[in-house]
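Take a look at the following structure, please.
A single protein chain has been removed from this complex, and every other one stays in its place.
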Amino acid sequence: MKLPTPLIELEKLRVDFGGSGGRRVRAVRDVDLTIYQGETLGLVGESGCGKSTLGRATVRVTEPTGGTIRYLGADITTLRGAHFRQTRAELQMVFQDPFGSLNPRRTVADIVAEPLLRARRTPRPEARRIVDDLLDQVGLGREAGTRRPHEFSGGQRQRIGIARALAPAPTFVVADEPVSALDVSIQAQVINLLADLIRERGLTMLFISHDLGVVRHIADRIAVMYLGEIIEIASRDDFFAGPAHPYGEALLSSVPTLSRQPRRERIELTGDLPDPAAPPAGCTFHTRCRYAVDRCRTEAPALTEVAAGRQVRCHFPLLPVKGPA
Amino acid sequence: MTGTWWLVVKRLAAVPLVLLALSTMVFVAVRTLPGSPATGLAAGGSSGTSSAADITANTAKINAALGLDKPLPEQYATFLGDVVHLDLGSSFYGGNDITGLLGDALPATIELTVAAMLIAVLIGMLTGILAALRRGTWIDTATRAIGTVSFSLPWFALGVLGIVVFGVWLRWLPVIGRLPNALDYHPLTNFVLLDAILQDRPELIWPWLQHLIMPATTLALSMAGFITRIVRASVLEVLGDDFVRTARMKGLSPGAILRRHVLRNSSLPIVTVLGLQFGSLLGGSVVTETVFSYPGVGNLLVNGILQRDYPIVQGAALAIALLFTLVNVVVDLLYLALDPRLRKA
Amino acid sequence: MSESTTTSGLRGALAARRLGRGPLAAGSWIVVALFVLVAIAGPLLVTADPTRNTADALLPLGASGHLLGTDDLGRDELARMVHGARPLLLVAFLSTGLAALLGVGIGMIAGYAGGKVEWVLMRLMDLALAFPSMLLIILIVSAWSPGVGSLVTGIGTALAPGLARLARALAAREAGRDYVLAARLGGTRAPRILVQEVLPNMAGPMLAQVVMTLSIAAGFAAGLSYLGLGIQPPTPDWGYMVQAGQEFLYRAPRLVVLPAAATLIFVVACNFVGDDLRDALDPKGTR
Amino acid sequence: MSGETLLEIRGLTVGFDVPAGRLPAVAGVDLSLRRGEILALVGESGSGKSALSMSLVGLNRGPGAHIGGEVLFHGRDLVTAGERELRGVRGKDIAVVFQDSLAALNPTQRIGDQVAEMIRAHRKVTRGQAGRRAEELLGEVGIAGPAQAARAYPHQLSGGMRQRVMIAIGLANDPAVLIADEPTTALDVTIQAQVLRLLTKLQSEHGTAIVLITHDLGVVAEVADRVAVMYAGRIIEQGTRDEVLFDPQHPYTMGLLSSVPRVDGPAVARLPAIAGNPLTGVARPAGCAFAPRCPFAHDACRAEMPPLRRRYGGTAHVDRCVLDDAARTRARGALEVLAP
Partner (left out) sequence: GIAAEKNDSSSDTARSGGTLTLAIDGTSAVNDPAFYTTLGDWMVVDCVCRGLTFISFETNEPTADLAESWTVSDDQLVYTFTLRQGVTFHDGTAFTSADVLASLNRQFNDADKTLPKGSSRPLKGIGDNLAALTAPDAATVVFKLKKPDRTLLGRLSDIGGRIISKAALEKYGAGIGKNLVGTGPFKFASATAGQNVTLEAFDAFRLGKPPIDRLVLQQVTDPSTIVSSLLSGDISATQFTPYSALEQLKGDTSVTVYDTPKSFDAFIMMDVRRIPELAVRKAINLAIDRQALITQAFFGAAVLPDGYTIPPNQDAYDASLADLSKTDVAEAKRLIQEAGATGRTVRLMAASDSWHPKAAQLITQNLTDIGLKVETDSVDPAAYFNRLFDAGDKFHDLMIWERNGYYPDADDMIGSLAKPSGVYGEFMSGFNTLDGSAAYADMLFEAKNIADATARKARYSEIQRAWADKYMTLSMLVCASNPVVSGTDVKDMNWKALGNHRCYVENASV
């Protein structure tokens, strides 16, 4: 295994949203996260826990309120102007909504060419050539370039979105639930396409999803988010063998499975995700944790390394010593 | 509900700021009006025998007396100081106390615009709901067409037409004023209806209504057409909402669905529009009041503009803007009452 | 898919002939077009001088040489009606243009930028809206000498905040869309994003509203002329003609009815055209 | 579990007028629902699941909607029933739980009132009685602090709570049939688990028959008794949970099952995917609607629509495929469908 080089390093990254009536939502709270070159990091968590915000802040489409973002060791948190445009091309994003992420008034070729023309300042004829190749690569065919997004189905649109993200030849892509709006049969097509592209281009990816099954098929490592914090980071196999955080445990056990056998013990969480504007004191998960003790209610645990490459934010991590065999 | 009160307080707290800004705008706007009252005063009523030197001297003297010779910032400071003390100054022509003038005129304008609003809402709601429920039928088309026409009526000519038809030809309605001149009315609150109750003079009410109906309807007509459109659109919109389907799923009758689910929810956009439309009503009242010699703020304003009587223009414009702002505060609060979603502070 | 293959939005609507369906809508488009035609070409066709006073005052309808009779100063009413279209339409179109320029510009910037920029711009608009537009226009117009310039400025300024509100809402909605984020990610700068991504997508509802504004502007233009704050005599103008004709309401009602009806028809037609545009462009089809 | 038949659907068709013509959202469906069972209706987006279920109680009636066939409920045909008659059935005998609970609840009405309204629509009870019953119901569906929740407005509750409220409304009059149209799709898995458990608990306690619409096969596996798979407005396979999920007969069902990314079993490098896109337009091919996407299709498939056929004598496992058993086995292998 080659020595992992950090590509993206997030340090104490924080995003606040000022709401109405003095309501402040801290969507991302002091996240430390390293994404290594060539890996796909799967980010999972409940709706509203801050996955998208973290993803967006990483590529700075949402400006972080605090902390630093390093790209290849360079601080890009406050980079502006031409320098930033250079970096911009390296960091791209695929969006969830195949309808809202494509400008309905522009042709597919225009949409895909835009980052080439702007961020890369590629001359038009050259951009045209790249776009044609890309459209072929994502399986739409170059003829698709003259048409407009509304003429395509959801899955095809998602391919357009992927082509656009790949156009400036980025090194890092945030994929924010790229398949969750698609039907299962189409989902599989797109996941396969992404997996191929990652392999062919050596992409590094932050893959956001709430579907553990999807993440399992594409990610190398898994990061679990809860209420704006990363609570567990583990390699894929370690995680699916048995999460170390009680939340991860519950999450995994809640996924309905396609198996005939009576399922393993189902750990049902009580209650909902707390209000992100007023997170509980101590461990943020203690309100729903079946193992919670007094310490959890007062003292916030830190994200600590419990095993090689495995970090957990819990006073009492569930050590993944034994599987169900 | 503390959040709700917080919102209310915040909304109300903004009013003085808005008024400050409005006062500034009014001050600036009024001072850009061409012509000065001083010359008019200086030469007014003179038998033409006074010499030019006299008039020039007199103009300067009047300017000084009215404070118009001071630099604008100083005039502004004085003006603001006075506004804060609810002292809107006194009229150039005869030194009437503006606050007093507004005290007379504002209730009349409020009566007029509120009556117009009620008429418009009544007509607009009924027709709008009807059109929405009968969408696509000839009733819908007809309602929409009539609504659009009434919305587009040249409001400026409408009052005159009403006067000719109902005042002169049919002689059903009086054409000027707010109450018959022959009637003794000693205002207490200056709201006739209220005074009729407080002073136990029910005989005031009928003539008052007679005087109110024509200007109010004139004002209301164009707005009614507008409300029809909005009501129709927003009822249709709500009819397409999922919770209406839920209501149907419950087995409710169409009437119950309309009453309990559609109306309240579709009133949200309507209420907003009403707030904004109140501005048109106030604007329209400027003209309507002139046509009907109706003793309101609009009339006052027009006179003020014609005479270059700055304090009156300032006061009247400020009063209209204040009224409008307050109505919109009320609308916001109403909105808050109607839409619980907004209460989450 | 079943729709046309290369168009969308407005062009799509036109191509799919969704515009002008139904007699009301179709008629309205024709009426508006006719008025524009009359305003442009009418004065070339009617030879009589609309400002020429003659001794033949108040001739009735159908008098020889004067199809619509003459007014109180013996001027040919037909010529005055035809020439009177021009100032109204001119003011209506120019002031709507100004309002659209200001309103869409400000609203779009506010909606896209958000934050403090939005706060400041929209509070400014709120202030302007805190004045009934009629009042604002009267103040602006009477501060200047009356005429096309002051009318256009006054009406344009007064109607801009309403459009700005809509533009802000639409722009904010578009700005939140992922394709705008994508454009930013692609290194596209704000001005280009506004023009290329945001504007085209708010054009539909905006356009419908602008056409409605046209009708409002026409109403105001006529109203102000009626109040004597607009087009000045002897230039023929419908609003002023209504006001001037009012004196003869009993003797020669046509002097009021003709210009008032012409104004009404134009305003109504503009409204229906706006409706039709909205219907054709509204994706929800709520009408 | 094999109770009497509650609902008998025969040749149900639902068509919508769209600019391009008449869209056959439901193109002839026969289906029956028995007392106390959970029938899962699965299929891709646009396959006609909602159209089918809404037409059962006429909720999608309106200009431009054309509903044909029969829906027999206690001897009455609900397709031809008048609106007034249907009002007596809706909410009382047949209730619906909608997917988007935020949109499906009236934003300006308190939760308690919305539940009570359902009660009062069909029973002569006082306002107070209905209110108390509403609170009880909220407690029954597992809302902590039902009195407080009753006074809340929809936006003040979380998605999971709102979905429980929808269920409480659905159950208010103890209906014989509950149609749950993707009741958990918008929810997180942790919440979904709660809601699903609630549904099964209620079904077993009240004996309510549930039509569960979903596109999540995991959910189906977890709660359904019987499964009907829809494609392009038709049911292409139907049987018990085990039959359909673990012995799929139609290539579409097979493809669907194989393309689900799973959290158990081996993590495959590539998911076997169904090529192409679902049919959504007005035009339908002459033969099997799935033929254009089917890797195993041959000429016979394109000739005419295969009828629903029973595979094994005795069982109710039916499908619309012309392939023979050998071909099906090959197909299963090719698609890497997991062995049972």
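For clarity, chains are labelled A, B, C and D in written order, and residue numbers in each chain start from 1.
Going forward, a residue touches a chain if its C-beta (ideal position, glycine included) is under 8 Å from a C-beta of that chain, and two chains touch if they have at least 3 such contacts.
Owing to the predicted nature of the structure, the values given are computational and were not obtained by experimental measurement.
A.B. asks: Can you pull out the displayed chains that the omitted chain is in contact with?
C.D. replies: The chain that is not shown is in contact with B, C.
A.B. asks: Using the touch definition up top, pick the residue from B:V30, B:L88 or B:A105 that touches the left-out chain.
C.D. replies: B:A105
A.B. asks: Looking beyond the chains shown, say which of B:T99, B:T141, B:Q199 or B:N303 touches the absent one.
C.D. replies: Of all options in B:T99, B:T141, B:Q199 or B:N303, contact with the hidden chain holds for B:N303.
A.B. asks: Determine which one of B:P207, B:G225, B:G251 or B:G284 touches the chain that has been left out.
C.D. replies: Only one of B:P207, B:G225, B:G251 or B:G284 touches the chain omitted from view, namely B:P207.
A.B. asks: On chain B, where is the contact patch with the chain that was removed from view?
C.D. replies: Where chain B meets the chain not shown: residues 34-55, 62, 65-66, 91-96, 101, 104-105, 160, 163-164, 167-168, 171, 174-177, 180-183, 206-207, 210, 290-293, 295, 299-300, 302-303, 305-308.
A.B. asks: Which chain C residues touch the hidden chain?
C.D. replies: 51-53, 55, 57, 72-74, 142, 145-146, 228, 232-234, 246-251
Methods note: only the chains that are shown with their structure count from here on.
A.B. asks: Using the stated contact rule, I'd like to know whether B-D or A-D comes out ahead in C-beta pair count.
C.D. replies: Pair with the higher count of C-beta contacts: A-D.
A.B. asks: So the centre of each chain is just the mean of its C-alpha atoms; given that, what is the distance between chain C and chain D in Å?
C.D. replies: Here chain C and chain D have centroids separated by 52 Å.
A.B. asks: Hey, what residues on chain B touch two or more of the other chains?
C.D. replies: 344 - these are the residues of chain B that touch more than one other chain.
A.B. asks: Chain C touches which residues of chain B in the complex?
C.D. replies: Its residues touching chain C are 18, 21-22, 25, 29-30, 32-34, 135, 141, 144-145, 148-149, 151-157, 160, 164, 233, 236-237, 240, 276, 279-284, 286-287, 301, 305, 317, 320-321, 324-325, 328.
A.B. asks: Would you tell me which residues of chain C are touching chain A in their complex?
C.D. replies: 1, 3, 5-6, 8-9, 177-179, 181-189, 192, 196-197, 200-201
A.B. asks: State the interface residues of chain D toward chain A in the complex, per the touch definition above.
C.D. replies: So the residues of chain D touching chain A come out as 44-45, 144, 158-161, 188-194, 196-197, 215-219, 221-222, 242, 245-246, 255-257, 259-264, 267-275, 277-278, 280, 338, 340.
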